[in-house]
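Every protein chain but one is kept in place in this view of the complex.
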Amino acid sequence: MANRVAIVGVGQTHHRSKRPDVNVPELVNEAVRAALADAQMKMKDIEAVFVSNMEMFEGIYLPDHWIADEDGNFMKPGFKIAAGGTSGIASAKEGWHFLSAGIFDTAMLIGFEKLDSGDTTAAITTATTLAWGKGEARGAIGEFAKQAANYMQQSGATDVHAAMVRLKADQCACRNEYAHLKLGLKSVDDILKSPFLEWPLRLLDFCPQSCGACALIIATEEKARKITKKPVWIADVVSVHQLPFRAGAFCDLDGREPYSEDLASVKLYKRNGITNVRRDIDMAEIYEPSNWEEMFLCEVFHFCEKNEGWKMIEKGMTGIEGEFPVNPSGGVISSNPIGATPTVRMAECALQIRGDAGTHQVTRDVKAAVATALGGPNWTAMVLLKRSL
Amino acid sequence: MAEKPSQEYVFVSYKLPLPYRWAAGKYLSKLYKEMRDHKKLVTNRCPQCRQLIWPPEMVCGRCKVRAGDEWVELSDKGKVVGYTYMVVPLWDPHKGMRVPEEHPYATILLDDGMYVVSRLEEKDKSKLKVGMRVQAVWKEEGRGHGLDEDILYFRTIG
Partner (left out) sequence: MVGKVEETERFLFDGKVDIPHKYSAGKVGSRFLIEMRDNEKIFGMRCPTCKLVYVPPRSTCKYCFEQLSEWVELSDKGTLLTYAVAHQATPIQPVKPPITYGIVQLDGADTGFVHILGEVEPTQLKVGMRMKAVFKDKKERAASILDIKYFKPLK
């Protein structure tokens, strides 16, 4: 009989573009101490540590060995997962499996990235196929520019809609003390004035490179109920991988190839009796590296009908006071420490369910939330978190 | 003796190009040979689902069977389904520097139903249109180094 597993502690750093005052282990340590303080636990109570990070971004091989002393992993079991943007949820999934199976009773899940050490776009560019990607030095920016051009055409969304999504994200970020970019944008014109990076993607349409870490402490049911009065239950985790390195990697151009997001969400909803997404789930924290991608993801996660993602922002449905908040933390477009980002998505959902999100707590009562992660190329991971099972 | 640590921050810069040598493998080598010697695109067909596998591979990912040796020649004509162009040059790890790119990049649907990503010859942004017909322009002396070298770009033909 599988154990029930809950998140009992949450900690994150204040995400920033540069952190010259800490090296990588010290950055991780900040999040770890914050999570231990939140759960009122000591490091000796943690039985295993699962880490998510991409080596190419910091240029240090085996970073989990480097941080072992500072993340409490010295002489403890655990491992690192490098799965692009899905890493945080992938390592959470592993932790959940181990605890469900009864191998450990407590574990820490850590995601981190210190992107002031290298060039993320260049590192992502190394994830290409020999056949054609090698000469195309555009990394994720190129992929999301293609996605934006494609979405504009298919759905009829305009750059004004994209700007509205960016404005909403910034307004949420300004209410979240941990968010990286707090620009204080006043209107869509502020976004439409920003220069192009790679047409049609503007500078403000794309996520920043952030330094940050996030740690979650999970425990099996019996321990969880002793540790906290507000456990956040991990109801289900689903991940789907797709054929990699196709042309148009982040969008399917002819309707033949199913999206990994579609497959993952249908599976998650079916397994958990979710028949009306916006009714049965109260909010979502999704991995959207660009505002155009957020509109598309709302469709493919079935928050709305196909080609209507832009209507959600037009009707103001996705803000903090909205009917179905999406990324009330400011989302990835405001903070993107890649290895930590999916862990932050889970952390933010947990805070919302607990009612502990402070100034960015959503108006709607959150009993169930979904956190998603997007990894290049074409991996999707989703977690369903609930206040009670 | 707990003194406050210094406020001057030290940085350690590090640039070490890591050399690699990648083998294209049996199936991709076949494609590159045809491109270099005959200026043709070829790929293999899965014996089970009968779909073309692109680029050619040993295993059909969908059916999980050996893809085999049924080779098909592809057209090098197609239509543009989406395009972008670079404004800010980005760092290319394969070259170790920022590389500006004057030509737009496009996702092109070849007439056989396969997608390629390649440069477009047309640099005038106002002339770019989704749906325009294009054809590959091959390098005189192919090097067998893949689509981004042996095909210079795609030229508008209609």
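Letters A and B mark the chains in the order given here, with residues in each chain numbered from 1 onward.
The definition used in the following text is that a contact is a pair of C-beta atoms (placed from the backbone, for glycine too) under 8 Å apart; a residue touches a chain by one contact, two chains touch by 3 or more.
Quantities reported herein were computed from a predicted structural model and do not represent experimental measurements.
S.K.: For the chain that's not shown, point to the residue among B:Lys39, B:His103 or B:His145 touching it.
M.R.: Counting the whole complex, the residue in contact with the absent chain is B:His145.
S.K.: Based on the whole complex, identify which of A:Glu70, A:Asp105, A:Asp170 or A:Glu261 touches the chain you can't see.
M.R.: Of the listed residues, the one touching the omitted chain is A:Glu70.
S.K.: When the complex is taken as a whole, what residues of chain A touch the one chain not shown?
M.R.: Touch set of chain A with respect to the missing chain: 19-23, 25-26, 29, 33, 42-44, 56, 58-59, 68-70, 72, 74, 114, 116-119, 122-123, 126, 130, 134.
S.K.: In the whole complex, what residues of chain B lie against the chain that is missing from view?
M.R.: Where chain B meets the chain not shown: residues 1-3, 5-6, 8-24, 26-30, 32-34, 42, 69, 71, 73, 91, 93-96, 144-146.
To be clear about the criterion, only the chains that are shown with their structure count from here on.
S.K.: Cα centroid separation between chain A and chain B, in whole Å?
M.R.: 28
S.K.: Which part of chain B faces chain A closely enough to touch in the complex?
M.R.: Interface residues on the chain B side: 9, 11, 14, 22, 24, 28, 31, 55, 61-62, 81-88, 90-95, 99, 101, 105, 107-109, 113, 115-118, 125, 130, 146-149.
S.K.: Of all residues in chain A, which touch chain B in the complex?
M.R.: 20-21, 59, 119, 121-123, 125-126, 129-139, 141-142, 145-146, 149-150, 153, 195-201, 243, 246-248, 251, 253-254
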